[in-house]
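Have a look at this one before I ask anything.
The chains shown are only part of the set, and none of them has been moved.
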Amino acid sequence: MEESWLPTLMTDNPQAGYDLAVKLSRMSIKAIQPDADVRAALRTVYEHDASALIASSQTIAQNFNTVAAANNYWK
Amino acid sequence: MEESWLPTLMTDNPQAGYDLAVKLSRMSIKAIQPDADVRAALRTVYEHDASALIASSQTIAQNFNTVAAANNYWK
């Protein structure tokens, strides 16, 4: 199952690349905390915590940097 | 709707690129917390919190790095 969630870093456009960056960020939480129930409980916490949301945005920004470079910035 | 907010990383000049970096940062908060009312409530909190503002500036800096590279630094 794990093999199929990231077949490629290539996307058709920037928007799809951004969505992939969000997905990469989510999957790293899953990699560390595999229990879906625990993740769901934590999610209700951090979705209402400004610091956690901003920290998450840093992860997404880093992943988007990677995905954008992979796609040569969709030039 | 989601498809249209990021059609390209190319901008006419550095200022427009910076504005896009700010937008990318805002959109990542939206990606994690889709509820506009919750975001509005959190926003009033973090706009008055120095640590949150600085953490947000880190996200913007990372995104600006990506956008600037995409535009070959507007050389």
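Note that the chains are named A and B in the order they appear, and that numbering of residues resets to 1 at the start of each chain.
We take it that a residue touches a chain if its C-beta (ideal position, glycine included) is under 8 Å from a C-beta of that chain, and two chains touch if they have at least 3 such contacts.
Given the structure is predicted, the values throughout are model-derived calculations rather than measurements.
Participant: Since every chain shares one sequence and 2 appear in place, tell me the total number of copies in the complex.
Facilitator: Counting every copy in the complex, the total comes to 6.
The criterion applied here is as follows: only the chains that are shown with their structure count from here on.
Participant: What whole-number Å value describes the gap between the mean CA coordinates of chain A and chain B?
Facilitator: 15
Participant: Which of the residues in chain A come into contact with chain B in the complex?
Facilitator: Residue list for chain A touching chain B: 13-15, 18-19, 22, 46-51, 53-58, 60-62, 64-65, 68-69, 73-75.
Participant: Looking at the complex, which residues from chain B come into contact with chain A?
Facilitator: 2-10, 24-25, 27-29, 31-33, 38, 42-43, 45-46, 49, 51-52, 55-56, 58-59, 62-63, 65-66, 69-70
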